[in-house]
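Of the protein chains in this complex, one is absent; all others appear in place.
Chain nomenclature is as follows: A, B and C, assigned in order of appearance, with residue numbering initiated at 1 for each chain independently.
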């Protein structure tokens, strides 16, 4: 995606010509049209058929819209609820009330920083135990007042650090998961950028998981997988492909429910359009889920997650060639 | 109670004579009998009709049996459960499973230290947020498995300190109270020594509150009350009387359910007897409470605490002499 | 009922008229400020922005829709079950507080609306023996929650309390248990409770009902904590940070949801309660 800058430059040039066209009264419209055609062609060439590693880079693109951007457009009147009531308030995992098409919902939102300052505050979008405890509190609020729950996922993963381990970050993820498993309201998770490991899943155990077209969701970062499995950090590209972390692949694997299309080049190329598409999708999904009574909702959620896994019955050859009688034991 | 040492000395002398009697074959039995009579007389004089301040000192007596002593005698097989799952394990408020007359129960126990070393570990019996969070966890365990809950109260109060406030100690007390208000099992609180303020009450919202004869239960320490209300720390004795913090007075006020008698001079004078009496009381109370179905238990608990308070309808003379029509407003 | 409403406002007026000078000196900036301007400014110093205490009536006035408030504070008073006497008999102390405030105890409860959203409101009055919670305050808080359940309204409690009413001994301590017990039922009934913490929300009030809101809002300038600065320093001689137990301290440590300026509190409550309008 190093050609991205060339495209940006071309785009800027066209804009300059357009202004010239307007101000000086010189008719450049034909030239502009031709240039735009060219631009569109180059864009397609660059952004269509992205490979998985390019998707990863797009999912992490510094201009990519973050949760707060969607909170201001997809939702109305975000009313933030802060703090875990225990040790602090995490700025990488936000919680609050908001309205979606006029209807009150509880929102969980992972938030990266744009500036260095902001990233310091938000730990580069990596939630700490304070954040997962806050999530659990917000899930309980949703349950108590029967507010639907919408999660926006965008994190490299839970923050790895001494303080996080001291505060039992693993257990806070487990408890957030357990709260999501039992909340008696419709739940929708949207992966808007990076869905990084347990820290992302903690708020992702939902009745419906949708991903933006260029978002990723993975058990580990490609870099992490490369370093552990290939023993070579530079194999991140290979790892990205092997992990099947794109929206398209995860939909094909049956692990997510839908994909929200993005403009060519990514959500940041036309944020309004992306937000509109996302809103339409969430509203539609929520209206479907809202039609179900709570017990059916919970039964479906149970069946969904109980059923995740791929395996076959296959007796293993062992040195002493045991009879394949294992399955009988369960009957 | 400075005469206590004289009594201890006399007791020791009698014991010496008794040994002399046995070893040398000299018959001192009459003299011994006379001395014992004298001792008993002095004991009565000293310990009967204790004033409230003397009770306070007895409740805090360094030889007084602590929770762990009762855990080893009244209960069997204390199986401690440690930690709040968040930031630490409080050693001033213990939790665990145990058996009472063979029946599994959850125990909460406030524990003071005997040695300087132990007091450092146990913060002089003052629980911190870690302790109240652990209590809540244990109450939830009792609820989940329908184990009756027994609390042993013995604390000067919650630990006052920066770290405690940073971890929101007030809210942890409130949440422990709320858990106790709703737990669907019989709950018994026993004040074995000092029942100090919110830190004691946090595990005291029970279906039945009993106190050892020389235990106290108070909204504030007499010293604290003296310093705030009398502006004079030396008025602690007056404050002790005014606060009505003894078992006897609290029973008369209808705020507790029963008193477990102690030997003359306090529980430590005959621990076995005190423990026996306490066990008998708890077993009896528990068997009464266990006969009630959970919903009735909860209804009774609700009525009990909802009903606490003493007030009368009394229109107040105001400068503009309003008509006493206030009660009408509620009809 | 209309008489009753009138009385409420009368009470406020009486209280206001009791001040007889037109000017006051701000403790914070030292400026001489016109009292009426201070009052019109929600008891915020027009010169430096320092918050002065609001009486319960002033607080109610600043929050509810004009004319919407109906006082439900039955005029009950403690019967002084301990016959408590310290440097002064408790009954005398009570009478003085009653005369000073025209209140029967340290809280006013009632029904009203905020920007049209119906609620049951409880507001403590710090002037009344430090807003301390005895039998009467505990009872009123419970009655307020019961009214909220009966009328399917939200409950908002504005705390301003030093903690327990020592003079009522264990009756005071047990109000923590009492209010928490009823609060639990309110939650079971599915009704929202917004707890507003102001200067100060401490001791037994902070360690019970005030901390159990579905939403916790601190007014700017609030003090939120269990043990007071002095108690901590006397007991363990610990160095405490300058902003100890301020609303900033509480927000940083995850203890509250939001910090709101006094002048914004009304709009804030309307916003918060608005989300729950459909749940009843």
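Note that a residue touches a chain if its C-beta (ideal position, glycine included) is under 8 Å from a C-beta of that chain, and two chains touch if they have at least 3 such contacts.
It should be emphasised that the depicted structure is a prediction, and the values quoted were computed from it without experimental measurement.
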Among shown chains, those touching the left-out chain: A, B
Contact residue for the chain not shown (choose from B:52, B:84, B:154 or B:262): B:84
Residue ranges of chain B at the interface with the undisplayed chain: 77, 79-89, 97, 99, 104, 130, 133-134, 141, 144-147
Chain A, residues in touch with the chain not shown (by the definition above): 158, 160-162, 164-171, 173-175, 177-178, 181-182, 197-198, 201-202, 204-205, 217-220, 224-225, 228-231, 238-239, 242-245, 250, 253, 255, 301-302, 305-306, 308-316, 318-320, 322-330
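Basically, only the chains that are shown with their structure count from here on.
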Selected pair, greater C-beta contact count between A-C and B-C: B-C
Innermost chain, taking as reference the mean of every protein Cα atom displayed: C
Chain located farthest away, centre of chain B as origin (C-alpha): A
Chain A and chain B: spacing of chain centres that average the CA atoms, whole Å: 53
For chain B paired with chain C, centre-to-centre distance based on mean C-alpha positions, whole Å: 32
Rounded Å distance between chain A and chain C, as computed from the means of their C-alpha atoms: 43
Chain C, residues touching no fewer than two other chains: 253-255
Chain A: positions in contact with at least two other chains: 85-87, 133
